[in-house]
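Note that this complex is displayed minus one protein chain, with the remaining chains in position.
Letters A and B mark the chains in the order given here, with residues in each chain numbered from 1 onward.
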Amino acid sequence: MIAEIGLASLWLAAALAVLQMLSGALALRASNGERSSLAVYARPAAVVQAGLATLAFLMLLYAFAITDLSIKLVASHSHSLKPFLYKLTGTWGNHEGSMLLWVAVLALSGGLLAAAEKRLPERTMHATLAVQGFVALGFYAFLLLSSNPFERLPVPAAEGVGLNPLLQDIGLALHPPTLYIGYVGLSVAFSLAMGALITRQVTPEFARVMRPWVLGAWVFLTLGITAGSYWAYYELGWGGWWFWDPVENASLMPWLAATALLHSVSVLAARDALRTWTIMLGVLAFSMSMLGTFLVRSGVLTSVHAFAVDPERGTFILILLALYIGGALTIFAFRASSVAEGKRFAATSREGALVFNNVMLSAILAIVLLGTLYPLLTEAFDVRVSVGPPYFNPVGAIFAIPMFLVMAVGPLLRWKSDKPDRIKQELAIIGAILVSITVLVAVLGTYGLLPVLGLALAAALAVAAFLPLRGRKLSRVPTAVWGMVLAHFGVAVALFGMASESAFTQEKLAAMSAGDSTSVGEWSITLDSVDPVAGPNWTALEARVSASRGGEPMRLSPQARNFWAPSQATSEAALLTRWDGQLYAVIGDTAGETADGTQRWQIRVWWKPFVTFIWYGGLLIGLGGVLAIIGRVRSDMRRRIATRLGDARRAELEQLEAAKTAENA
Amino acid sequence: MSGSVPMKAKHQRMALVIVALIAIVAAGLIATWALRNQANYFYLPEQIAAEPPAVGQAVRLGGMVQPGSLETEADGVTVAFVVTGNEASSVPVRYSGILPDLFVEGSGVVAEGSLQADGTFLATNLLAKHDENYVPKELEGLEGHRAADSVAETTVGLD
Partner (left out) sequence: MRLAYAIPLAIFLFILGLGGYMLSQPKDDAVPSAMISKPLPEFELPPATEGFAGASREDFVGGEPKLLNIWASWCLPCIAEAPQLEALKEEGVEIIGIAIRDKPEDVAQFLERHGNPYTRIGADEISSLMIEIGASGVPETYVIDGAGNIRYQHIGDIREEHIPLLLAKLGEAR
């Protein structure tokens, strides 16, 4: 029954999406003042749809929890002996389940928007709901027509086949859904942007409605990328935290667009400027998340991250992409010039700085996009190339460095128009830090240009992040401003981690036999022994390595594992985390024998100072986003209560007036 | 867009569009230029002999490890070997690092790295082929069957 209930509610939800779309669209067609009789259905349709889609997802979750082997998806991706937690996370650890999670979150967001959002003009709301219904409908069609998660097996399987221990990893279980929620949040922002564009109501009020959705999506994307980067770092065993791999770029591109959108929506909310630019970014952010999904799922690009790919699904996603984004950009091409111009501002103003950085972010996005698509383009001409860090790092830096500089100064500027003279002191502080750190680092050692600039910028940004608080009473600083300060400081922290990793990492590759010692950085490393160990479905060689720098030696145990089902060799890096960095050890092959016949092993050790700051920075950025949401929602609530009180008061006064007039009459 | 006096609305919007366009086009041009220079190209030993890539340029070299040529140097981690192609041409390669599992004399190899001035190829990374990972679509379930066969082994210690 579970599968049938799930499938039925999915079909019903799809039908409601049609209703929501039609009713929203018809309400729009009815000329101003006149009301379409269908219009009343849009909001309830969205709310009920949210319930149904959630029900469908819960049904699948339940099927996985009890391992219902008559359902094909469960039989092929789960196993009765799997740990319970991984049975649950297995629900979205596959294509069908993750798409169901996607539509459930999408429907929930739509329901929330329809139920709670009363600030927008009714026409804009209807246009938004129509677009939202259209987007949801595409995903329902995708799910029901090409990837039905509730398909039954003709004969229930005796046992499930999904027991790959490689996939039983908590990082892998949680990071894709985090990114998904971010993508869905961007789709709501997209619907709102299209609604506002269609009705030409691109107002600060609209921006205030859109802002929490963008912020929320951005927080989830930030956390998802941070978690994904750490997962790749400890799981792949290559000692790197970012490989510019297509799958990674697919999550970075929406984040870049969302970051730009986040700032531009703030300008629109605060100053009523950048109207069409905000709409454009709303479309761009969602198209990047769709494009990312397409690149990852269709298999047109090869990646180090294994993914089940399927050209048929790729075609479906491409068609959805064409419909959504092609449609949106066509409307944009026709409508954008008729959206009234926003408020003006000078180049030296906070808006000016934000615009500059918006453009820089878009340029970086273009660079990442081109680098990701370039292998596709050349493959069309039968030339195979691979694009890697030698392209992305320096070319990205051309735009990232000016961006960080403006980012340090921007928050100090006033809205609308400002004189650089006013913030002379702050500029001097930032400039002094930049120059002194650059000189200091360049004198102390020979490092690449980018790491040196990165360190200097990180230091300057870290200080500049707190400068907006100067001269303000800390207890009266709004929560949203704290959010900005924290997020900007997080960027500085992450940048510091990246630059340190690239400047100060020390690497040692040595052939050692048991008892040998070597050193990397200030650490001395001793190989105590190499022993065979066995796990549930693997055998491994485990090196026992002690590492010390003066104090007590600490133990690391890197392994070279051989799995037999499926047959695969992986290396399990061992990490030793200290406050000022991480020691990262990997064991390789045998390295022959020494003269007296003792076996030697290849041991590779990295000392990566402050590498953990990259992920601490990511967490700080996310936390800043959360604070900003809390601050914005709270002040919106307060404003709403204030208006309601004001309205009540006014009504009361009017009543009194009326009563008085009646008395007088 | 300069000066503290805001300019006329229509002009400002135009200016913004133009600034954005210039930046994006610049990004596109820089990217295209850099891509043409930086992309990794694939070379066979005979191609290296015929038209060698510039010294230091990152390329990939594919070929076969000549039997008898593999030598581990005294440090135990640097290996030197010769990569041969279909014809007589060969390229000496040096690599410091952990060798991939499938790497033996006489097997195929793809080396990432660059050509040095003395004609040796300094590899930064060696890639091995993963034939056994390739599974045609019709057989996707089969791997699962294998997993089911070995349930007894695979579940030990998992609960």
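Operating definition for what follows: a residue touches a chain if its C-beta (ideal position, glycine included) is under 8 Å from a C-beta of that chain, and two chains touch if they have at least 3 such contacts.
Because the structure is a prediction, the values reported are computed rather than measured.
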{"item": "Partners of the unshown chain among those that are drawn", "value": "A, B"}
{"item": "Contact residue for the chain not shown (choose from A:321, A:427, A:481 or A:633)", "value": "A:321"}
{"item": "Touch with the omitted chain, as defined above, among A:19, A:75, A:336 or A:603", "value": "A:336"}
{"item": "Which residue of A:376, A:534 or A:637 touches the chain not shown here", "value": "A:376"}
{"item": "Interface residues of chain B (partner: the chain not displayed)", "value": "14, 17, 21, 44, 64, 67, 86, 104-108, 129, 131-132, 134-136, 138-139, 142-143"}
{"item": "Hidden partner interface residues of chain A, rising order", "value": "276, 280, 283-284, 287, 291, 294, 298-300, 302, 311, 314-315, 318, 321-322, 325-326, 329-330, 332-334, 336-337, 373, 376-377, 379-380, 567"}
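One rule holds for everything that comes next: only the chains that are shown with their structure count from here on.
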{"item": "Distance from the mean Cα position of chain B to that of chain A, given in whole angstrom", "value": "27"}
{"item": "Complex contacts: residues of chain B adjacent to chain A", "value": "1-10, 12-13, 16, 19-20, 23-24, 26-28, 30-32, 34-35, 38-42, 58, 60, 72, 75-77, 96-99, 101, 132-133, 137, 141, 143-151, 153-159"}
{"item": "Partner chain B, residues of chain A touching it in the complex", "value": "76, 79, 81-83, 159, 161-165, 168, 274, 276-277, 310, 341, 344-348, 352, 355, 359-360, 362-364, 366-367, 370-371, 374, 378, 384-388, 390-391, 394-395, 398-399, 416-419, 509-511, 535-537, 564-569, 586, 588-589, 591-592, 600, 602, 604"}
